[in-house]
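Yeah, one chain of the complex is gone here, protein chain that is, but the others are all in their spots.
Here is chain A:
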Amino acid sequence: MRSRGRLRRRSAITGYALLAPSLFGVVCFLLLPVLVVLWLSFQSWDLIGPITFVGLDNYQSVLSDGVFGNSLLVTLIFVALVVPIQTLIGLGAATLLTRGLPGSAWFRTIYVLPWICAPLALGVVWKWILAPTDGALNTLLGQRVEWLSDPALALPAVAAVVIWTNVGYVTLFFMAGLLNIPGQILEAARIDGAGAVKMFWHIKLPLLRPTMFFVLVTTVISAFQVFDQVYALTQGGPARSTDVVAARIYYEAFDAFDLGRAAVMAVVLLVILVVITLAQQFYFRRRVTYEMD
């Protein structure tokens, strides 16, 4: 009895020791910052002055602030634009690329290139491409379109750049999912007379649910947190039409130097993301097919 207990204790110690490095990372770089942000949300601080406890004042100020309300709305529209379009394009591209067509390997590399580049650098390049005067796109079109300074066009333009950046990432995962589908299942469907469309809807798509779950969770989170491209392209303008929550947090913290309000916005964003992720998990829980045999 005693030796079994000692064995279990030793196993536990070994387990914790092996976990220690990643646990250290999670605690120091994830848990602690979240707790600090939570604590900051109840303080007033401009980074250089004294930190003062203000209770719920920051929450009251932020939640009644029309500018933050606008940021939430802009972010929701942005997510609604980006996630479905990049998922559809990624799925379509993955389907084509797994058919072994000539040049597929070349296209696979091309699609992934934007995703591995620094988003800020890509934003700067796209700012030049979309510039109203002497911009590459307007020069090509032969007419002046104010892509980034017209409030009606700015958000779709930023969304297009983000979709262009992320499509390779989405494609990569769908390709892995499609290639993971056992050949005998597809063969059996083909023998049963299923065409390409039926096969996609009734065989491939259901078997892609785990991939779909992963892709949707990660892309929704990343779309809610978009910052680099907005910072490089529009800085939240014009008329706050691209003032997404992450950008608003940045400007509140580092332009207005109001860390307390910025922390409240970060907490709100965290809560939204947790709720959405849980909802996605709930939705996919009974639908995800992890086993194929």
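As a convention for this text, a contact is a pair of C-beta atoms (placed from the backbone, for glycine too) under 8 Å apart; a residue touches a chain by one contact, two chains touch by 3 or more; residues count from 1.
We adopt the following convention: contacts and distances are computed from a predicted model.
Student: Consult the UniProt record of the chain that does not appear here and report its protein name from "Nitrogen fixation protein NifT", "Multiple sugar transport system substrate-binding protein", "Acyl-CoA dehydrogenase" or "Spore coat protein JC".
Tutor: Looking only at the record, the undisplayed chain corresponds to "Multiple sugar transport system substrate-binding protein".
Student: Could you tell me which of A:71, A:86, A:211 or A:234 touches the chain that is not displayed?
Tutor: Result: among the candidates, A:234 touches the missing chain.
Student: Can you work out which residue in A:5, A:49 or A:193 touches the chain that's missing from view?
Tutor: Missing-chain contact among the listed residues: A:49.
Student: Return the single residue from A:39, A:53, A:254 or A:283 that touches the missing chain.
Tutor: Final answer for the missing-chain contact: A:254.
Student: If you put the missing chain back, which residues of chain A would it touch?
Tutor: Per the touch rule, chain A residues meeting the hidden chain are 10, 13-14, 17-18, 20-21, 46-49, 127, 131-133, 144, 146, 148-151, 234-240, 251, 254-258.
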